[in-house]
Structure formats: structure tokens, C-alpha cells
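Each chain you see keeps its place in the complex, though not every chain is here.
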Amino acid sequence: MSDTRRLVKGNEALAIGAVHGGCECFFGYPITPQNEVPELLSSLMPAHGRVFLQAESEVASINMIYGAAAAGKRAMSSSSSPGISLMMEGLSYIAGAELPCVLINVMRGGPGLGNIAASQSDYFQATKGGGHGDYRCICLAPWNVQEMYEHTRIAFDLADRYRVPVFVLADAVLGSMMEPADIPEQPPPIQPIEKPWATVGLNGRSKHNIVNSLYLEPEVLSDHNEKLQVCYRKITAQEQRFDTRLTEDAEYLLVAYGISARVAYSAAKLARAEGIRVGLFRPVTCWPYPSEALRKIMSRAKGTLVFELSAGQMLEDARLAAPGDHPVAFFGKMGGVLPTPAQVADEIRKFVEGLHG
Amino acid sequence: MDLVQFQKDRCKGCELCVGFCARGCLGMSDELNAIGYRYAKLVNPEKCTGCGVCADMCPDTVIRVFRKTKKVKSHV
Amino acid sequence: MIEEIIFAGFGGQGILLGGGLIAQAAMKDGLWATWFPSYGPEMRGGTCNCLVACSDDEIGSPIFNVYDTALIMNLPSLEKFGPMVHPGGLLMVNSSLIRVEKPRSDVRLVEVPVNDLAREAGSDRAANVVMVGAFCAVRSIVRPETVADVLREKFASKGPKVIDLNLRALEFGRRAVEGVTV
Amino acid sequence: MAETLTNADVECVFERPHALIDRPHHYCPGCSHGIYHRLVAEMLDEFGLTDHTVGICPVGCSVLAYDYFVVDMIEASHGRAPAVATGVKRALPDAFVFTYQGDGDLASIGMSETVHAAARGENITVFFVNNGIYGMTGGQMAPTTLPGQKTTTSPKGREVGGMGHPIDMCKLLQSLPGVAFLARVPLSAPKHLKTARKYMRKAVQAQLEKKGFAMVEVLAACPVQWHMEPMAALRHVDENVAKVFPPGVFVDRVSAGSEERPAAGGGDGGVVRTETERQ
């Protein structure tokens, strides 16, 4: 194991990931369970000569990001469920104006004020568009502290490469837990991406740049949308990420992401100890959803159980990926309850029995 | 009965009552109460004027204050 | 191998730090480790605990509600978490504050007067470290020397006095359970 | 020498107001929220309002305030209590509608709702708790944090160049004709509580008289996030906070005399006879 391992909180790893990813501007508003992110960044960012500003609200945060991203900077905000909901208009503008940015959602229990425990009930919002219009955000779902760091770091590259907003979709457990993570002192160098479209002042350029999402003529807006869709199709082709465990000989499949996938992984081991050959498929990108890979693995299995901390959201993407009549069942927990591996193993058993009963 | 009464197990030991009693009637316990705090108590009852200041400054409405009725006072 | 531990008490007892010591040492010893904190709705006071898992394999859920080991610092925590120790598991209680009325026959009970020992070592506030020292000695999951290293690093900026105090507390904990077989 | 007194020999001069539910608060030791809660409850008792009041509590440390008042209560999303109150008051013009809001809530995320409710002269009463910090979320900088004050998001102290000066809500709202009553008072000593009650009566009266928007800002202590002992925290309020946020009445369009306790019989119970009334 590497020398650079540190025992670190998920939220802190994430904040360091932002710095290492070249985040130049952070704007955010406090909300539990992600407060370590702005708290740490309020020291780190100025120390690196970068911008940290506590905004007056999430609405302001997302619009400050809009401005900083328009100005060509790597910009980010971090929040949790209710705060993210307030950003939906701004996010749609960012997507519409083809601006890159990174948004962290350390999900908590909902709806409404809910509570501050771990949940995954903002999947729809992040992947299908909680704002208006046909837009998409790349959505990375870390499952450990290492990925809290990594995903945040690479999110900036992805955002710049495709000029889209990138979500890191974490949760209260991942944010608050500590575990060893391999975080270098010196981050890998960043390949800067040219941004000739940025509104930075003419500086001798002859044509002014305009950052905008208004296209009054339907045909023109249609073309603009088509351009966005082309980009989304490219991302779909190139960026589907997933992880599998114990799937080589799996007769049954568990599909889970983020913190759920950890519980599912433990559960799969328990089930295997009982002789049930179950494997874990973990979407690493929630959008683009790794449908092709999942379908392939599903087609070798007898059935799939989707496990989420929600009423069944990622479930729909799994169902859409499923071939023909492949059975896809669901086990979910809401409200911040994280079931034990044993409970999930129970559900696997029941599912398998149901399939054969 | 005490003229200044405390709901002992609701006291959070903030000591504001102690600090604001101009007559030094109040003090803190050495033991912890049910919720884990040292609690306020009347240590110099005889000095108490029943002014109510301690109760007024108590954030947790732990204190009730009584005064002798006129009748009793004149009788004493 | 996986060891799932709860370290529980009330706010101010250094619970989170104590659990962190174990996790940190586990990492140094080449294990996988997770640490997860939990508190009540109160800002101050109230209950406080953390879950620590150490394993020689990748760890799944960092949250569990049955424990291999429970390190119990106050009475409410004993009442709440005592029953959740696996049969055959380890229950270590702070006997400075707690008298175990009805010990479970199916778990290993180890009583350590951690507050008294901490005071002896130099400060009441090191009770958490005493407990960690005792735990290291009873269960060889993490090595006490590694914990000592961690303490040295952690308090490096606070000077040798603080370090010594903590190392003493660690040692007192270890010694308190000498001869206790696992 | 302790005499032996019985219930018959004494009269109660201070006890919990009826409108304050008899249960422990979740607030930290020495937190001013507890005091302000009690004062609000006293007003509900005094004016006999408990039967037709709707209270709105915010996100913030007082998020559970709905558990503490006997009246109907609504939990509002962070910052939006004045909008929620507007909805309630327009729906129920005869109800007494109050909000209870923190400084992050009212002056940061809720700025727009606050200013607009005031500008519209919405007939609501706002109890504003300025403790200069985000208590609930762990001590981040608030719009009201003092210059130089260290918080978890201003680790080197608030630097007004980049983070702005503290926002004085009373001064800000003062110019709006929709405001009927506006005042600020520290909750740091018994004499100030007396003043607070006066102001609060005015702020209730403003609504009863349909005069418009009323707000009482209290300078409150958050000992925990300030990392101070409760007594020291109150001293800090007096010595430092009140310098930056000078107490006083900023707007008063309410009928004269209404700062007095309403005539007996107005109240529906609760023995709350403090210094003010007894002297």
C-alpha cells in the first residue's frame, strides 16, 4: 500500500480533490452534511491563491459559478439536497450556455427538510434533469473516500472537455466517514483546455464573445439543442463507467451505486457464503448510465436485484437496460436508513427464492 | 419550601442564573444531573429577594420564583 | 478478518478521537479501516459514538448495528449498545462511571476504570486513550506501538508534555488488562 | 435561617408561560434561543393569542421551535418564513402570524423574502435572532458576523474587504414605508429583557392594528459556536456586538402606549410577572 495514504474524511478528500482538480473558484452556502467541504476550502483556496466565497444562498452560488465558468475558470459549488434543488434554474442555464462546472451533492434524506442522514433520493434530479429543458450532467457516484477525491478531481477535466456540468453524487455517510485514501501531496499536472469562447474581455480579440442560452427562433434553439444532444451522445459513447465484483460466475446480479454498493458488496459475500452465486454491478457514472455493460452482464444472469437508498430511481435505468424479460426486482430504504449487509443478503435470498418459487 | 425552585434535571449548567443573581444566592452543584450537567441551586436562600432575575435569564425556564404573600410577610 | 467496533459515550469524552486512533493505527498497520461518527440532534451534550471497522480485506458498509467489540464510556451507551454485541464478542466498559448490573454471559466483559487511570496518568480527558490502550492489549487488532506512533504524530505540535501524558494513558490502559485473556 | 413556608404563604412571581410547552429544549447551555422563546410565549399569553396564532419557524437551530409553542406551527424552508407567513396571513387575515428566524435565515438566504414582506407592509410579526453565526450548521460565517470574527468559513477572521461588512437589517429595512415597527435589543441582561418585552408588545400590536410589517431583532449569544462560556458570551454581546449593531427603535408607527402590558383579561393565563410589571 502506498505511502501517501491518509485517514481522511470523505468531505475533506473531496475538498482536496477539488484543489487537485484545478478548481479556481469555489462558491457555496453551508449545509449539513457537507460543511467540511467549504470549511476546508475556506483555508485551502486562498492558500493556493484561488477564490473562495461564501455566497448568500444556493441560488447565488450557482449563478456565481455561471459567471466564473463563463470567465473561463474551473468553478465549483458543493451542497446537499435542498440546496441543490435551489440551483435547478441556474444549472439549466449553465447547461444551456455550454459552460463547464462541478457540482457536489452530498445527498441527505428528503423530501423537504427531511434529515441529514445518507440517502440516494436525488438520483432522478441529477441524472434526468431537475431543471427545465433537455440537458444532461455527467454524474459520478463515488463509493469510497478514495473516489470522493478522485471523482472530484477528474470532474473538472470532464466538465472542461465536454463543456457540461458534472455532478459528484455522494451521500451523508461517504461525506462523514473516514478511511484511508491515497492522496498525493502534489497533484498530477493539469492539462489546461483552451477556452476561446470564454468572456474574459476582448484583449485584442476582434469579435466579442457571448455566453448565452437564449435563442428566440425555434429553429435556432432546435439546432442548439441538437448540438447539445450530439455532445450528450458523445459522452454516452465515451464515458460510461462501472465496476463489477464477483460477476464472472454470477447467476444473480445486484445493482447498486455509491454507499449502497458497499453494503451490497458485503451482502453479496454473505449470500455467496450461503451458496447463492451473486455478483455486484456498480454504476460509477449514473449518467451516462452504463447500460450496455449492464445489459451484457444481465443477459448472462437469471435475475437482477436493484438496491438503492430511495423509492426506486436508478431502478428505472436498470430496467431500461434490461434485455427482454430479464426480471429486475427492487429493494430500497428511505429516510436515511442504511440497511445492514445481512438485511440486503436476506433480500437477495428472497429474490432468488421468488424467481424459482 | 424554597422560594426559588429548580427543575434540576432540566438545568444545563450554563450558570447564567448564578451570574445574574446580584445577591449571590445561587451556586452550582458538584454532581451531574440526569442529563450530565452540573446544576444550579439555591445556596443562600436567606438573601433572596424574589426579584426573579435568575428565572428571567434562564434560557431553559428551569426556575420558578415565589414570594411570600403580603399577609405572610406582615405576619413574619 | 474484520473487526467491527463501536466506541460510545457522551459528547466531551473524546469518543470520536478515540475511534480515530484505532482506525489510524489500523491503517498504519496495513489494514483497511473505516470510521463513522454519529451524534444526537443536540449541538452540545447528548450521546456520541463512532463506528470503526478494521479488516485485512476491502470493507463494505462502514455502518453496522451489531458489534464485535463495544468500547463503552457511559451508562446510557451500555444500555443502548451492550445488547448489540455479537455473542462471543467483546464488551469493554468504563468502570469508573459504570457498574454492570447484569453482565451478559455470552460476551467477554472487561471492566477498566478509565477515568481513574486517566486522572492518574495526568488528566481526566485522556480517558479515551486509556480505553484504546486497554482495547489494543485485549484484542490484537492494532499494535499499541502503532497507536503510540499515531499519538506522537497527532500531538507533535502540542509538545512533549501532551504526548507523554497520552502515551502514559495508553500504557495504563494496556497494563490495566494485563493477563486478561482474549 | 430557612422558614418553613407552605403553598398558601407564597405567590408565584415567575413561572413558565402557558404558551411555552413544558418540555426540554434541544438548545445548548446558555443559548439565547431559549430566552427569546420564552419571551415570545409570554406575548402570546399576554395578548391572549394562543387560540388563533400560526407560528412559522425556520431552518436553523430553532428548527424544532414547532415543538415548543402550544400554537399551530409551520416549519418553513431556509429563509422563506416571510413568504410562508405571507401565504398564511393572506389566507387567514384574522390569525396572528409570526415568524421566528435566525440571522443566516433572515439576512442571508432569506434577504429577498424579508425585504419584500417588509416592503409590502405584510401584516406579520418577525422575531429575529441575530447571533452573528450559523449555529445549526456548525459555526460558519453569517451576514451579521463581526469584522475580524473567526468562524469555520472565515478561519482568519471576517475580512470586510472580501467578505463584506456585517449587514444591519434594521438600518436596511428602515426606509421602507411598509414597516410599522422595527427595533433591536440585546438579550444580555435583565434590563434588556424588559426593553425586549416593550418592543415585542409593539410588534404584536402593529399586527393587531394592521399597521404593517413589524420586527424585533435581538442580539443573541451562541456560546457554543463562539467558543465562549455563556456568561462571557453575553458580555461579548454587550461589549462588542451591540457596538456594531446599535440597539434602539428604528421605526415606530404603532399607537402610543402599546408597549405596555395589555389590560388584564387579555391574557389567557400563565403567571409571568417579571420586574417590569412588578415595579
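Worth pointing out:
Labels for the chains are A, B, C and D, by order of writing; each one numbers its residues from 1.
Here, a residue touches a chain if its C-beta (ideal position, glycine included) is under 8 Å from a C-beta of that chain, and two chains touch if they have at least 3 such contacts.
Just so it is clear, the model here is predicted, and its values are computed rather than measured.
Summed over the entire structure file, the copies of each protein chain kind amount to A x2, B x2, C x2, D x2.
One rule holds for everything that comes next: only the chains that are shown with their structure count from here on.
In whole angstrom, the spacing between the mean C-alpha positions of subunit A and subunit B is 55. In terms of their C-alpha centroids, the spacing between subunit C and subunit D amounts to 43 Å. For subunit A, the set of residues touching two or more other chains is empty.
Listed for subunit D are residues 27-29, 136, each touching two or more other chains. Residue ranges on subunit B touching subunit D, taken from their complex, read 1, 3, 10, 12-16, 19-20, 35, 37, 45-46, 50-53, 55-61, 63-69, 71-72, 76. Every residue of subunit C that touches subunit A in the complex is listed here, in rising order: 20, 23-24, 27, 30, 32-37, 58-66. Note for the complex: subunit A touches subunit D at residues 29-32, 35, 38-39, 42-43, 53-54, 56-58, 82, 112-113.
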